[in-house]
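My structure is below; once you've seen it, I'll send some questions.
With one protein chain withheld, the remaining protein chains of the complex are depicted in position.
Labels run A and B following the written order; every chain starts at residue 1.
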Amino acid sequence: MNKRKQALRKLMSFVGVVIVGIWLVLAILAPWLAPHDPNKIDTASKLIPPNGEYLFGTDNFGRDIFSRIIYGARVTILSGIAAIGIASFIGISLGAVAGYFGGKLGNVIMRIMDMLLAFPSLILAMAIAASIGPGLTGALIAVAVVSVPEFARLMYGQAIVIKEKEYIEASRAIGVSHQLILVRHVFPNAIAPLLVQISLSLGSAVLTTSSLSFIGLGVQPPTAEWGSMISYGRDYIVSGEWWMTTFPGLAIASVILGFISLGDGLSDWFNPYGQSLKNKLKQGRVNMKRRANIFILLFVMAAGLLLSACAENANQKANSNTKGTNQEGKGDNTITIAYSQGSGQTMDPHEAGDLTSASYAFALYDQLVTSGTEEKDGKKVGRTDLIKPSLAESWEISKDGLEYTFKLRDDVKFTSGKPVNADAVLYSFERVQTKGEGGSLYKLSNIKSVEKIDDKTVKFTLSKPNHLFLKYLATFTFSIVDPSVAKNNPDDYLTTHSAGSGAFKLESWDPATGAVFTANKNYWKGAPKADKVKIKYVKEASNRELFLENGDVDVALDIPAKDVKKLSAKDNMIISSQPTNRIVYMGMNANFKPFNDVKVRQAMNYVIDQDKIINDVVYGQGAKMTSSISHVSPAHTSNGYNYKYDLEKAKSLLSEAGYPNGFEFDLTVSSATQDYEDIAVILKSELEKIGVKMNIKLLAPAQYSETINGKKAAAFLGKYTSLVNDPAYHYGFLLASDGASNYAAYNSKEVDSLLAQAMNEQDEAKRTAIYQQVQQKVTADAPWAYLYESNLIAGFNKDVKGYIFYPDEIIRFVSLYK
Amino acid sequence: MLLYILRRIRMMIPTFFGIAFITFILTRILPGDPALMIAGEQALPEYVDKVRAEYGLDQPIYVQLWEYVKQLASGNLGFAWHTGHPVIEDFASRFPATLELTLVSIILAIIIAIPLGILAAAFKNSIFDYVARALAFFGTAMPIFWLGLLLIMLFYANLNWLPAPSGRISEDILPPTQITGLYIVDSLLSGDMVALKDSLLHLAMPAFCLSLGTMAIITKMVRASMLEVLKQDFIRTARSKGIREFVVICKHGLINSFIPTLTVIGLQFGYLLGGSVITESIFVWPGIGSYVTDSILVSDYAPIQAMTLISAVLYAFINLFVDVLYGVLDPRVRYE
Partner (left out) sequence: MTNLLTIKQLAIEFSSPTGPVRVIENVNLTLEAGETLGIVGESGSGKSVTASSIMRLLPKDLAEISDGDIQLKGQSIVKLSDSEFRKIRGSKISMIFQEPMTALNPVFKIGSQISEMILQHRKKSKKEAKAEVINLLREVGISAPEQIVNSYPHQLSGGMRQRIMIAMAIAGDPEVLIADEPTTALDVTIQAQVLELLKKIQRERGMSIILITHDFGVVAELCDRVCVMYAGQIVEQGKVSTIFNNPRHPYTQGLLKSIPQFVNPSEELYTIKGQVPAPNQFPKGCRFAPRCPMKMEICELEEPEMIELKEGIACKCHLYRGETD
C-alpha cells in the first residue's frame, strides 16, 4: 500500500486510539474527574441549559449531565469490555476446538453458531434481554451472546487453515500435545484478526447496549447510562431542552467511531496489502489529507451539536405555527381524540379489562343504570358514586336487599333495530358470565339468578345483600348487548364489531392506528352532537401534545404533568387536571423484616415528603394522600393521618424499633411508567439521609405482576384505581386479608370484621362511620406509606365543549362536540 | 440452478428447527406469569387459573414445546393477549407498514450509496471521495435512535418542513385504496396524488434514519471493491479498446464489484430488521417493529417469539436469494 495511504491509516487509528483512550480514562477515573455527583438530586436546579457550572446542563432531576456522561462511560464502556471479553473467550475457545479438532463436535458447534447468526443481532439481543429482565446483567448477557458467533467463526477459519500447515504436522510428529499446539501456534497466528474483531465488536457492543437501554431493557435507574439518558431526554426535545439528548448521543457516536477507527487501523497495520511499485506519493498532498480527515471527524461532531442547538427554538417556532384545525373534508363535526395507552384489547364490553377498551364499551353500549353527574365550578363532573336510571327507568329493592326488580324503558332499540327488552338483558348477563373479566365481576355481585318477569321487567336475585350491586350494574362490564347480533355470529364477533344501543356505532378499527365511531342518530338519549369520533393511538406524549397544538387532534389524553404549566399558557387549548380515585403508595409486606415492626412502617411514612413528590414528580398535578382511599371517594376521612415529613421522627422510630443505623431493602417497581421510577429515585435519596439503603428493583410489567401477586415483594410501589367508587369495593380488593389485590399481605382481624359489618349495613350513614373507622385503623397500622393521589390530565382544543370528567379515569366521549 | 436452490433449502431445515427451538427457549424463560397479565389487574384468582388452563400455560415444558411445534406447523403463530388478536393477524395488518419502510430505506441507501461509491473510487481524493468517506464513518457510528430524535428536532419541531412523527399519513388524509398495503404503490395505482405526497413526506425521516447505516456500509463496500476492481487487468484491456471511461467504470467495473456488494446488501437486511424496531418506536410507525417493542415491554411473548422466528427465517431466505443472484451475476460461480 502506498505510503500516503499508510500515513492516513496510521492517523485514523491514532485518532481512534486517542478517542478510546480518553473515554477509558474518563471511565476509570470517573469519581475523580466528575465535577458533580451524578446522582445528586437537586430539583431547584432542574433543566438548566449548559453553562459554566453545569457544562452539559442538568436533567429533570437537577443532576449534572456532564458528570452523568462521565459515569455513563463506566457503565457503557466497561460493561462492553466485560461482555466482549466473555464473548471472545467463549467464541475463541469454541472456534478453536471446532476448527482444530473438527469432526462431529466441530460441526455441531459451528451449526449452532450459524443458527445464532441467523437472527438479526439486535432482535436477538432484545429477546434475550427481555427474557432475563431489565438490568445491566440482562443487557450484558445479550450482548455477549450475540457477539460470540463472530469470534467463533473467525477462530474456526484461522484454526482450519493453520491446522493444515506443515509446521503443525511437524510438531505433531515430534509428539507435541494438542493443547500446546493450540497455544503456541494456532493462537499467535490468529491474534491479528482477533484483535481487529475485538475492536469492532466493542463498537457494536456499545451500540447494542445503548439501544437496549433506550428501549428500557438495560440499566436501572438511577444509574447513569447514555442510552437511557437519551430515552429520558426524548420527552424534553419538543419543550426545548435539547442538551439532555444531544450529549449522550455524541458520547455514543464518538466511542463507536473510536473503536471503528482503532479496528481499521489495527487491520491495516497487520495487513498492509497491495504492493504497487508504481504508486508513489504526490508531494505536498500528505498534509492536506491529514488535516482533511481530522476535519471530517470534527465536522461530524459539530454537526450533531449544531443540529440539536437549532432545536433550542423549537418551542417558540412550534407555537407560532398553529395550522388550522380544519383541512379538507372536515366539514362534518368530527372530534379526534389522541389515546395514550395503545389500542385496547377488545370492543367486547364483557371482556374489556383496560381503560381503553372500557371507553369503547361506554360509547357503544348502554347499561341498566349509569353514573350521575353534578355541577361543580360551572362544569359538569361525573359522580360514579351516584346512580341514575339508564336502560332501566325505575327499580325496586326488596327489604332484605336480595331482590332487585328493574323496569326497562319502552323506547330503546339496538342499532340493528331490535328492541332492548328483557330477553336482551337476560342474554347479556348469561354471556357475561362466560367471559374472564365479566365472570369476575359477576361473582363479586353475588348474583344468584336473573329472571324475566315480562318483556320489560327483569328481576335479579342475590345470594347475599350487596350494597355495591347498583354501582356494579353501572360499570361497562354489565353492558347490554344485542342478542340478534351476538347469537348469529361467531363468538369473537363482538371483539371487532359493535352490537349495542349506545350513542355510537363502530365504523372501523385498526389496532395499529386508530378507530372510528359514527354517531347513532337514533340514540334514545338524543343523538350525540358530534357526527364522528376518531380515535388515534399516539403513544408518545410529546406527539399528543404536538398534535393538539397543531390542531391535528381535538383532545389529547394523558398529558404529562410536567407540561401542564407550559400548555395551560397556550391560548388555543384548555388543560383539564382533575383528581381521580387513583392512589399511589408504597406497600410494605409485614412478612419481611424489618417491615414486621409497625414502628418501621410508620417511620417510612415520616420519610415521605408528599409536597415534594407532588411538586417534583407530578409538578403539582396531584393531591396529598391522607388515607388509604382517595379523597374523591365517599366516606373518605383524613382522621388519624398525623404523618408528615419529619426525618428526625423517622430516625427515632427506627431506633426504637432496633435499627438505629438504618437497614437495607429492595423496592420492587414496575417499569411500565416513568413516574414510578422517578418516585423511587427520590425515595432512595431521602432514605439515604436516615441511613436506609433502598435498592430499586425494576421489573417488566409481567414480572412485576407475578412478584406482587405472589406477595413476594418486601416493599413495592403500587397504584390502584377503583373501578367502582366505593370503599367496599376498594377495601375488599386491597386491604381485606383475602383481598385479590392485597399485595402487602395486610392481615387485620379488626379490619376484616369491620368490613363484613359494613357490607351488611343497609343504612348509608352508619356504613360511612364504619368505613371511617377502617381508615383510621389502617393508617395507624401503616401497611402502606401514602405517596400521593394523581390527577387525570387531558388537553382539549378550546373549541371542544362538553367534556365531563369521571373519577374512574374512563373517558366518555358521547358528550363532546365542537 | 433449481437443484442448487433446493439443496440449499434442504440444508437450511435443521437450522430452522434450531431457530424455532432457540426462540421457544428464550421466551419460555421470560419470567412473569402471562395468565395474570391476560386476565387483568382486577380479576379473581379463579379466573386467572381459568385463563392459564385456556392457554395451556400450566403444562410441563416439553408439552408446551410440542404444542408450539404443532402450532407452527399449522401456521399458527400464537395469540397476542395485549392486543387481543392472533399474532398472525397483527403481523399481517402491520407488515405492509414495515415492508414499505424497509424497502424505501434500502432503495434510498442503494440509490445514494452505489453512485457515491463509484464516484469515490473513480475520482480518488475528490469531493466525492471525501463525502463517501465521511458518510461511511458517520453512518456506521450513529445510533439510530439518536439520529431519529435529531431529525425530529430539526425537521419537524424546528423547521416544520416534515410532518409529525406519527404514522404513515396525516390525520385528515385518507389512505389510498388498499391494493398492496404499500401507500406509495397504492396511491400511484389509484392516481391519488394527495396521499402520495403525504405518504412520502411521512416516510422521509424514518426511511432516512433507517437507511443511513446501510448507506454507509454499502458506500464503503462499493468504493473498496471498485477500487480493487479498477486495479484489475481487464479494466486496462477495456480502456485499451478505446471505450469511454464512463462505460469502462460502469459496465466493466460495476458488475464485477457488485458481487461482493450484493453479499453485504443481503447481510444488511438483518441490520434493517433490527433497526426497524427502534426506528418504528421513535417515529411511532405502525409496523411490526413497534409491535414487537410493545410486546417486549409488557412481556407478551407470542409476538416476540414469532418475530424472532420470522426474521431469522426471512434473513436466511434473503441470504439464499443473494447467493443465487451471485451465481446469476458471476458465471464463474454457476458451474459448481
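Throughout what follows, contacts are C-beta pairs under 8 Å (C-beta built on N, C-alpha and C of every residue); 3 or more make two chains touch, one makes a residue touch a chain.
Because the structure is a prediction, the values reported are computed rather than measured.
Since one chain isn't shown, list which residues of chain B touch it in the complete complex.
124, 232-234, 236-245, 252, 255-256, 329-332
Note that in this section only the chains that are shown with their structure count from here on.
Calculate how many whole Å lie between the centre of chain A and the centre of chain B, each centre taken as the average of the chain's C-alpha atoms.
It comes to 26 Å between the two C-alpha centres.
Along chain B, where are the residues that touch chain A in the complex?
14-15, 18-19, 22-23, 26-27, 29-34, 36-47, 50-51, 81-85, 90, 93-94, 97, 125, 130, 133-134, 137-138, 140-146, 149-150, 152-154, 156-160, 164-167, 170-174, 231, 269-275, 277-278, 281-282, 284, 286-287, 291-294, 296-300, 304, 307-308, 311-312, 315-316
For chain A, which residues count as touching chain B in their complex?
That would be residues 111-112, 114-116, 118-124, 126-128, 130-133, 203, 207, 210-211, 214-217, 227, 230-231, 233-234, 237-238, 242, 245-246, 248-249, 252-254, 256-257, 260, 274, 276, 285, 289, 292-293, 296-297, 299-300, 304, 307-308, 310-311, 313-314, 317-318, 321, 327-330, 336, 342-343, 345-346, 351, 353-354, 436-437, 439-440, 443-444, 495, 510-513, 534, 536, 538-540, 543, 546-547, 550, 552-553, 671-672, 699-706, 709, 723, 733, 740-741 of chain A.
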